[in-house]
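Certain chains of the assembly are absent from this excerpt, and the rest are unmoved.
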Amino acid sequence: MSYNTFGKLFRVTTWGESHGPALGCVIDGCPPGIKFSVAEVQAYLDKRKPGQSRYTTQRREADEVKILSGVLPCDDGKELITTGTPISMMIENTDQRSKDYGNLAREYRPGHADYTYDVKYGIRDYRGGGRSSARETAARVAAGAIARKVVPNLRVRGAVIAIGAIDIDRSRWDWNEVDNNPFFTPDKIAAEKFATYLDEIRKEGSSIGAIVEIVADNVPAGLGAPIYGKLDQDIASFLMSINAVKAVEIGEGFNAARLTGEENADEMRHGENGRPVFLSNHAGGILGGISNGEPVIARFAVKPTSSILTPRRSVDVDGNNVDVVTKGRHDPCVGIRAVPVGEAMVACAIADHYLRHRGQTGRI
Amino acid sequence: MSYNTFGKLFRVTTWGESHGPALGCVIDGCPPGIKFSVAEVQAYLDKRKPGQSRYTTQRREADEVKILSGVLPCDDGKELITTGTPISMMIENTDQRSKDYGNLAREYRPGHADYTYDVKYGIRDYRGGGRSSARETAARVAAGAIARKVVPNLRVRGAVIAIGAIDIDRSRWDWNEVDNNPFFTPDKIAAEKFATYLDEIRKEGSSIGAIVEIVADNVPAGLGAPIYGKLDQDIASFLMSINAVKAVEIGEGFNAARLTGEENADEMRHGENGRPVFLSNHAGGILGGISNGEPVIARFAVKPTSSILTPRRSVDVDGNNVDVVTKGRHDPCVGIRAVPVGEAMVACAIADHYLRHRGQTGRI
């Protein structure tokens, strides 16, 4: 059973391969009356777009989004307004060098989905990884741009907090820095270290993993659904669906295993607006699967791409031993471009739960 | 939107609170013709059952499962056989001391779902945490017992690999040890350290977190669905839905962020049965969201329960500041009893994807 949809009320279906004519998504369930501009969507796509610096793939894609349905022009055509019907968005593929991938029709790249697609389907689009290409994430980013508008005042921001062995210093965290360096990192000094390190990785034709942190502010308390539609569960699911992601955590995450109940509890005190003030946020804004009004904090690990220049042992479709070198044009650290994708996925999860909460309880 | 169902073809819906008359689940979509005995299901429930050692809650529950539908007796009544219709299973609550929870009707326990349930629903079953109680996991374990039978030869085992700051030594890993100690840990020496440490925690009325690892063997290659029904995505989602879980990882998990492409790639070589041999398993058995035939490996972190004897600052339902002490009978380390639950969730995810793969492709 193929499954290319995420969300229950704010439902996003993506389609398209890296080397077909186009890719895109259909958003079903977006509330009516939401205003946005194509430029706003495009801005998020540009952030994810390849070729923005020497630290990402040199593939050149305009990644220009077209809105095909679900909107009407408003404000003298300056903006669009949603009508409540499906929003179809399409991004055409323009820079496809299929010849780069010629030998991959028959050889399985270690660490890639080549073998598993073949064993599952008996057929596989080997051109650029087909559906398993990170190009698919452009469609997610477009959907996320709309999702951000569904929840009033919602702000979702992401940052790279580690590349390989290099961690940022959280005491230097400055959101303003994130857009000042090609790594989306909030630590100016870490950005310099990342640059030096990734130049080295890139020259060797190697690759390296990264950790990304997503923070969502202004998430209303009450979003999430016990027990199998917990907000953290859906965030974990959505983030884990991003290419190359191998781990997800909320708030303290794995570190929570190391803490006592006293250390981990987020104490509360009387708050001004009738809602309690939390004195800490070990929970990452989610208790029992439901948002508590604090910032929602999630982190995920992105593995290094397996597209490297060093030959790796593998087999071909006939089972023969081969050594595989992946030439193509690849990101030395795919974790960097995962930042806007992670933001989009968290925004979609929150938008979905916002509508779900309103539907069941009418309390928003 | 409440959501108490997981899975798409092997669909499990759970219901029930810790202090109502009963709890249970309905399995919809189980294949017909699967034989099992009530005793087999009960054995898994007994593993999860409270009161098995001094390291788990002293609540006494028989946790006796009743099968109400979806089966016929077979083999002279020694076994049951599934008919393909919904399997309803019920476990009656027997040991409910509601008075223990009296003060919690009005006070929010820090770190619990008390506040978030109230803010979401405007009403809450405060008796033992209601739906957010870990008692709900009994229903999952019952479902998992059936799920294990869906995939031929599937074996799903779990183990505690860390409690607080104490990690096991993986070189001493022995699956046979897991059932020899009250911690479900495969390292005999770690078990001793855990005992000492948890005695201390328990005496202090404190609690501590843990890390659990689940390993599934004999998972056929080809299970999983790009892109929003990846096997690892569903495993992450299912595990994250367990009470107190704050982090999930597959294979190398967060460590993958620290590796290069050369280090992380799982190389392949010609295998005897026409399928490749993988020379390592950094991927945890899943590539591009699809199983590759290697063992599926997942880990999750369980936070310490917030039910502790040390007073914690909080508020009551009227917004007044209060200090909360949680008396009741609680697990000093809820991560221990999460082992059979984690196994069950992974078994359900694999069973679901097995049926989904068969449905779309007919290749099993």
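Note that the chains take the letters A and B in the order they are written out, and that residue 1 is the start of every chain.
Just so it is clear, contacts are C-beta pairs under 8 Å (C-beta built on N, C-alpha and C of every residue); 3 or more make two chains touch, one makes a residue touch a chain.
What you see is a predicted model, and the numbers here were worked out from it, not measured in a lab.
Count of copies in the whole complex in this file: 4, from one repeated sequence with 2 chains shown in place.
We take it that only the chains that are shown with their structure count from here on.
Taking each chain's centre as the average of its CA atoms, subunit A and subunit B sit 26 Å apart.
For subunit A in complex with subunit B, the touching residues are 1-6, 8-9, 14, 108, 110-113, 115-117, 119-122, 131-132, 136, 162-165, 201, 206-211, 221-230, 232-234, 236-237, 240-241, 243, 246-271, 274-276, 279, 282-284, 286-293, 301-308, 310, 312-315, 319-321, 335, 355-357, 359-361, 363.
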